[in-house]
Structures are given as structure tokens and as C-alpha cells.
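I have a structure I would like to understand better, so I am pasting it below and will then ask my questions one at a time.
Shown here: the complex without one of its protein chains, the others still in place.
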Amino acid sequence: MSELDSKFIKHEVAHHFESAEQEFDTAKLGMWTFLGQELLFFSALFVAYAVFRFLYPAMFLEAHRHLSVNMGFLNTIVLLISSFTMAMAIRSAQVSNKKHTFIYLLVTLVCAGMFMVVKYMEYMEKFHHGLLPGRWFTGEGTSEVLHIFFGLYFCLTGLHGIHVLIGMGLIIWLLIRTQKGEFYSEYYTPVEMVGLYWHLVDLVWIFLFPLLYLVG
Amino acid sequence: MSEHYVVPVKTYVKTLLTLIFLTFVTVKIAEFDFGSLNVAVALFVAMIKATVVALFFMGLKWDKGFNAVILITSLIFMAIFFLLTLGDIETRAQTDKVEAMRFGINSPVNIIGEGHSESHSKKH
Amino acid sequence: MNQKADSLVDKGGVWFSEPISTYAAQSDSLFYFILILSIIMFFAIGFVMFWFMIKYKRTEERPEADGQLIHSNFLEISWTVIPTILCLFVFYWGYKDFLTMSIPPVDAMEIRVTGQKWFWEFETADNGLKTTGEFAVPVNTPVKLIMTSKDVIHSLFVPNFRMKRDVVPNRYTRVWFEAEKTGSYKLFCTEYCGDAHSKMLATVHVLSDEDYEKWVDKNLSSDSVPLDVIGKKVFDVKCSICHSTDGSKKVGPTWKGLFGSKRVFEDGTSLVADDDYIKESINEPSAKIVSGYKGIPMTSFLGSVSDREIDGLIEYMKTLK
Partner (left out) sequence: MEHEVDKRSFYEVKKGFMSWAITLDHKRIGIMYLVSVLIGFGLGGLFALALRLELITPDKLFMADKMYNQSFTLHGAIMVFLFIIPSIPASFGNFMLPLMLGAKDVAFPRLNLASFHIFLLGAAFLVLSIFLGAVDTGWTFYAPYSLHTDTSVVCAVFGAFIMGFSSILTGVNFIATIHSLRPPGMTWFRMPLFVWALYSTSILQVLATPVLGITLLLLMVERVMNIGIFDPSLGGDPVLFEHFFWFYSHPAVYIMILPAMGVMSELVTTFCRRNIFGYKYIAYSSIAIAVISFLVWGHHLFVSGQSDFASMLFSLLTFLVAIPSAIKIFNWIATMYKGSIDAKSPFLYFVAFILLFCIGGFTGIVLGSLSLDVNLHDTYFVVAHFHYTMMGGVLMAFLGAVHYWWPKMIGKMYNELLAKIACFLIVIGFNVVFFPQFLMGAKGMPRRYHVYDPEFHVYHVISTVGSWILAVGFIMVLYYLIQSLRNGEKAPDNPWGSLTLEWKTTSPPILENFESTPSVTCGPYEYKGSPS
């Protein structure tokens, strides 16, 4: 520990916890509970998706052809990689490797940025074809209710995109704290928490990709 | 704190490769037409991927059991939400659908083939 | 046929209005069954509770409990199982009656119902008779209502028939009834639908077969009526909720002095109200929105007010100087 002391800022356990272990487990439990909440948050949109799919199957078939599988695929891969680097960042913090923690977090951030850029390009493409959300929709199709698919598409990917943005904010916060040397083998709770959050964002995308882009 | 299990890098790499592989699989599979099973197949692959992420990246495999319980509980309630809502939608009076054709939906979609400007219904 | 509707309060018991439809009395009996059970249980619980409060009152001599019974499997099981059985029984009964209420007999007479802010329109399928705010059915005949809404959700409720169903835009919902007694019955809108929700009322006339024939004849032959009378009639049932004829402002502008006057619109333009403008205001109300009425556009009456009725309305407006 003495060798670590010089490099890292020692973490103080909050007064209402007995030990760092208890503090860590509690935080993790809380985070998982929060993730449970996130799942139900997204679930209503998925239910809406299922309902309209059931009501208008032909429209869904038509609509998903407007989406670019390549871009979706690219984004899936980018997110998977970012999940991997995130896991590696946590691992590096666990073994008190400050430099690696920082690099892996940075790569994760870059991946997230890439994801958003691709998303931006996709959105622009949609806008170009008049496939805007709701009110501004001027797309062409054979189904009367085509706009509903895009309504759902923008809600689902939009909400997911907002989660990615929040995640990017959190990662930047982690980067700063890593730089200060706050995370080491005895204390890396925030990295672990953001990691869990980040994987959840990935998880949601794992479902979005086939549902929106692949099956119609 | 030091007793936390440090996952070997190899495990993470393998996980990533599996996930990328499964992504390919799901794209390829989507090219075949299984009829009504399309969604089921896609969801099945997605489910495997999700399990892999949860177990390895999120570390549930090595974690306190209760965290998995939380996850499963949320999934169960999601399932309830799906099943009961769809239980209504799918069993509504069958007549609805036929009769619904009679309503002029005030849609912003340009119907291809009917000439563009006329069919462009009024903006709300 | 302007007879007064039957009272809901004076007739029938303490709880419900007089049951008129075939399934009404049957469904009430379930209520009375639950009511009796509830009263028994309520007083049993209340009695035991007060009895304990008196018997085991804390006193100087008796500051602590006499005994600490904390467990009895027998009790736990009995007060789990007995309510469960009762509940399942009640569920089954309610479900059975509900099926009767929701599945119309195949030979039922059809009436199409349209709900719109804030009035009801009825059209009898057999003879094309269209009425607003009231409709008639022959007694002892099953009648099926096929309902839809033009704007928001409404709900059609006739207490005497124990009949209610939401009227949903872009969908058809249906209910049926068979009235067993002639008379006029109140119909309410019970799904909140905006400002005049509480005024969205109608009357159901249950008539003997001859009276029904007469009613149909009388209402079908409205062609010979003068235009402004038709206009007044339409106004009373469809427009008077939002428009006044005395100059006061309701949801929409008053009609007093409207015809021929200069109208100013939200977008700054203006014109003089002529026949074409009135027609457009009825069929495409949001085309020109009168200054000061942004955000509460009138719902379109396209298709629900015939051309002849529009002529009538215009003639009627001309009389409102």
C-alpha cells in the first residue's frame, strides 16, 4: 500500500459504512437496481413497437427497408468494442494501473463518439428523404401509417442516443478523476458503476439493431 | 477490497469475439425468410448476446447472486408488461381491422402511385 | 316525442335505478350478494375490534398484555382460503354476466352511434333514420349499437340499462341491450371529453311497436320543413354548446349579427361572412381561424351536417340580427 499511497489519493469510507467492501457492494446493488429501472424505462417503447408491429405488419416490412443495415452493423460493432474497452478500463483500475485505465476509458469515449457520428449521418440521411419525426414527416410509401415506424424509430434511437451522450459525460468525469489518481485497487467504485451503465446501453442496442434494421 | 476477482484479459477478448461473431450471425440469418419466425429468431440471437454481455462484461458470473436476481426480476416484470398488453391487442374484436379500413387516416405519408401532390393530405 | 326522461333516483331501490334491460336485474343481484357479504364482514370486523378495545383496555392494574398469541396455522389458512373461494366465486359470476352483456344476439337491430364534442348522433341501419341527441327503439327487441367517435374518447352510458362502453376514435366498439319497458331513459357521456363533457347528454326512447313506427315516420319526413327551422333544430343540438345567439361568448364566437359582418382572422386577413364562408367554417373550420380563437379549433362537421342543413343554418343565421 505504501507504494500506492504516493500515486493515488486515498479513499475515505463514508461514515455510515463499516468497511470499503460494504460500501462497494451497496453501491453495486444500488446500481443494479437502477439498471432494472432503466430496463422498464425502455420496455414501454419496445411494447409500443410490438403492438404496432402486430397492428401493421406490412408497414413494418416496408419501413425497415429504409434503414441502412450497414450503418447499424457498424454501430453495433463500435458499441461492442466500447463495451470491451470499458470492461478493460475497470480491470485496469482493479489492478491499480492508472495509465491503462485512462487509455481504455479514452478509447471507450472515442467509440461512443463514433457511434454518435454514425447516428448523426443516419439521421441526416433520413431527414433528407423526408423521414422526419411526426409533424415534419413527408416521406413516401405505400402504407398510410409509415410515419409511426419512424416515430418509434426516432424515439427508440433518440432515447438510446441520449443515454450514450450521458454515458460520454460520465466517462469524461471518470477520465478527470483517473487523472487525479482517485482510482486504484482499493477504490474504483465509480468506474465499475459507469461500466455497468455503459454495458446496459450496449445491451439495449443489441436488441434495437435486429428489431429495427433486420427484421421487417 | 483486494479479494475482488480480477477477470483475465483473455476472457474479455473471447467475449468480444463471440459477440462480434454473433452479430455477423444475426445479420446473415436475417437474409433468410423464416416467415413469422423472423422476429423470434432475431430475438433469440439477441438474447444470447445479451446474456453474454451480462455474464461476462457486467460480471454477473462472478458477482453476488442478488444482483442477478434484480436483473431477472426486472425481466420478469417486463415480460408481464408485454404479455398482458399484447394479450389485449391480439384478442380485440377481430372486426376492428376490417372496419378500420373505412376511416380516413390523416396521414402525413405520401402514397406512392397516386400522384404526389393530391394525395398529400393536409397538414395538421 | 319530448316526454321527460325517467327519474333515476325516485324509481328503483336505494342503490340502483330501475332495471330496464334484460340483463340489468341479473347484474344487480351480484351487487347485492357482495353487499350482504361486505356488511356481514364489516360489522364482524368492527364488532371484534371494538369488543377487544373494551375488553382489553389498558388500565393501571393491567399495563401489559395478557398473552402473546402470535401464530396459528388454522387461522391463517382459513382467512386465506375462505376469501379466495369467495373471490373466485364472485369473479365467475361477474364474468358470466359480463359475457351476456358483451355478446349481442345475432338478430339484433343495428344502430350506428357517433360521438363528437359534445353531442351524440344515431343512425338506424334499417331505415337510415338519423337523429341527434335522442333515438328510439322498439320495446322487447335486441338492439346493437356500433359506435365510433370523431374526435376524442367518449363513453356511452345508460344507467337504466346498466350499459356502458367507451366510444373510441378510429375504432368501432359495440354494446347491446334489450329494453323490457317503455319509457324514456337518460344517456350520459362518461368519459371525460373536454369543456362540455357534462352536457353531452341524450335520451333513449323505448316505444311500443306502433309508437316506434310513428316516430320513424315523423322524423323521416322533415323535407317539407322551412329551412330556418331546420337550421334552428341543428343549432340546438349541435352548435349551441359552443355558439350563442344572444351576443355572449362561449367556446366559439356568437352568431348574433355574424352573417354579413366583417370577420378578422388569426393570420391577419379578413373577409365578409357570406354563404361560402359559413359553409367552409362548418366543413373546414381550421381553414380560417377567427381572431382570438387560436388553439381551440372547432371540430369539422364535414359529412355530419348535410348540405340542406347547412342551407338551413345559413338561413337561421340570417335571422339573428
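Chains here go by letter, A, B and C, matching the order in which they are written, and residues are numbered from 1 within each.
We adopt the following convention: a contact is a pair of C-beta atoms (placed from the backbone, for glycine too) under 8 Å apart; a residue touches a chain by one contact, two chains touch by 3 or more.
Please read these numbers as outputs of a predicted model, since none were measured by experiment.
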- Visible contact partners (per top-of-document touch definition) of the missing chain: A, B, C
- Message: With the missing chain put back, one of C:I111, C:V139 or C:C189 would touch it. Which one?
- Response: C:C189
- Among C:M109, C:I153, C:I289 or C:L320, choose the residue that contacts the chain missing from this document, as touch is defined above. C:I153
- Please give every residue of chain A in contact with the chain that is not shown. 14-17, 22, 25-27, 29-30, 33-34, 36-38, 40-45, 47-48, 51-52, 55-56, 133-136, 144-145, 147-148, 150-152, 154-155, 159
- Query: Which positions on chain C touch the chain that was left off?
  - Reply: 7-10, 12, 14-17, 23, 27, 30-31, 34-35, 38, 41-42, 45-46, 48-49, 52-53, 56-58, 62-72, 75-76, 79-80, 83-84, 87-88, 90-91, 93-102, 151-153, 155, 157, 159-160, 162-166, 168-171, 173, 186, 188-199, 294-296
- Note on the structure: It is residues of chain B that touch the chain not shown, namely 66, 73-74, 77, 80-81, 84-85, 87-93, 105-108, 124
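By our rule, only the chains that are shown with their structure count from here on.
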- Report the inter-chain centroid distance for chain B and chain C in whole angstrom, where each centroid is the mean of the CA atoms. 41
- Message: I'd like the Å distance between the centres of chain A and chain C, where a centre is the mean of that chain's Cα atoms.
- Response: 48
- Task: Compute the distance, rounded to whole Å, between the mean C-alpha positions of chain A and chain B.
- Result: 15
- So which bits of chain C are touching at least two other chains? none
- Any chance you could list the residues of chain B touching two or more other chains? 105
- What does chain B use to touch chain A in their complex? 1-2, 4, 6-7, 9, 12-13, 15-16, 19-20, 23, 26-27, 30, 38-39, 42-43, 45-46, 49-50, 53-54, 56-58, 63-64, 66-67, 70-71, 73-75, 77-78, 81-82, 85-86, 89-90, 105, 107-113, 116, 123-124
- Note on the structure: Per the touch rule above, chain A residues touching chain B in the complex are 20-21, 24-25, 28-29, 32-33, 35-37, 39-40, 43-44, 46-47, 50-51, 53-55, 69, 73, 76-77, 80-81, 83-84, 86-88, 91, 94-95, 130, 134-135, 137-147, 185-187, 195-196, 199-200, 202-203, 206-207, 209-211, 214-216
